[in-house]
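Heads up, one of the protein chains got dropped from this complex, but the rest are sitting where they should.
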């Protein structure tokens, strides 16, 4: 077992960075620049943050910006390198990391 | 980086507390009473617990109560204050917490 850092990034559908879709922009950085092992994006069905509450059911969901969570894990050194880049795109309190054990080859 | 506590609460669609929708009730407590930084609700597509297995596909999902996970994080002191309240609403073994690092302003 090796130790990896798990990262979860909390954004919303419709968030922009410099005119681009923020989710796609983070995705691009993680994939193209840092080549992290893998990323999964989850969409929440409800949430609240500094901008208020959103709730969705299947009928209404085109009308709201639901929460998105991007999750990935990689070696701590790689995550250390990614974090400053992420923090240019996302408010500091929207990114969490913690350590986990992985059966990853060391 | 500051240390925060991450909480995940495992319930199901259709769960009630005192006649009210449990998810909305937890949401209300976290938002109105404790003003935690943010909450995201995820719906699983399958699961099992003490009441048996549920599986959903898009056609059948009106017939089943799928798993819901409510996730939030905040300072450990705030989470300490929330936990006893949560444990009135949810079985003790349906709530997890662990520590993570956040770029949150301390």
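Each chain gets a letter, A and B, in the order it is written, and its residues are counted from 1.
By our rule, a contact is a pair of C-beta atoms (placed from the backbone, for glycine too) under 8 Å apart; a residue touches a chain by one contact, two chains touch by 3 or more.
This is a predicted model, so every value here is computed, not measured.
Asks: Would you mind spotting which of B:4, B:22 or B:69 touches the chain that isn't drawn?
Replies: B:69
Asks: What residues on subunit A make contact with the chain left out of this view?
Replies: Touch set of subunit A with respect to the missing chain: 4, 6, 23, 27, 31, 37-43, 68, 73, 98-105.
Asks: Which parts of subunit B are in contact with the chain that was left out?
Replies: Listed in rising order, the touching residues are 10, 42, 44-50, 53, 67, 69, 83, 87, 92-93, 95-98.
As a working rule, only the chains that are shown with their structure count from here on.
Asks: Report the inter-chain centroid distance for subunit A and subunit B in whole angstrom, where each centroid is the mean of the CA atoms.
Replies: 19
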